[in-house]
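Right, I'll just put the structure down here and ask away after.
Removed: one protein chain of the complex. Kept in place: all other protein chains.
After this line comes chain A, so read on.
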């Protein structure tokens, strides 16, 4: 350890190149909030509850980053250049933009009120409906699955409908998508409530009827129509040539 320290940068740079105390402070806050947010994210990774749990800590991280990049501190001092872009690695910037991308792709803004940082009414409504369905599932889980399919069908259908509507309105975030996916998987795979394929006979009958029509059509048109005959025309040629051809015909 001591040898490492000895080779590291001991002496400090002249004062104008050092970062100020104010910036140091900002950097420290950034670190704290960053760690909090990442903690939250990892805990909410599976099943996905990112939007529900971490939106407030994300907004706090956003605030501090905004402070670094936009705000001017005491003495008209900006930390933007010194913290964000004074070296090739740009650690602060890269870390933040990674998380920003993650947040954007989660679509969490769609489920969260911008001002209060709480879930929107639509989202809450959906979650409660979903919870009802899940309670229903739990209730019948142990018994016969066909009974579950019958009893929870209406609730499940409602959730599906609601989901479809929200999808169309584009008010969908990753939490809801994930929850819905899990529910759907439960419904179709675990409880096997998918629709059965029980109309094979009528479908086959109708389609084979349609396949049969052209057979009749072609048969009848084949029998009833005769192919057009073409009249051959004899072009007029030089006589000598015709005669030669005649001779050739006779020979062959």
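Operating definition for what follows: contacts are C-beta pairs under 8 Å (C-beta built on N, C-alpha and C of every residue); 3 or more make two chains touch, one makes a residue touch a chain; residues count from 1.
Please note the rule applied: contacts and distances are computed from a predicted model.
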| item | value |
| --- | --- |
| Candidate names "RING-type E3 ubiquitin transferase", "Chloride channel protein", "Leucine carboxyl methyltransferase 1" or "Bushy growth protein"; UniProt protein name, chain not shown | "Chloride channel protein" |
| Residue of A:72, A:124 or A:206 in touch with the missing chain, whole complex considered | A:206 |
| Residue ranges of chain A at the interface with the undisplayed chain | 160, 180-181, 184-185, 187-189, 194-200, 202-207, 210-211, 213-214, 217-218, 221-222, 225, 227-246, 248-249 |
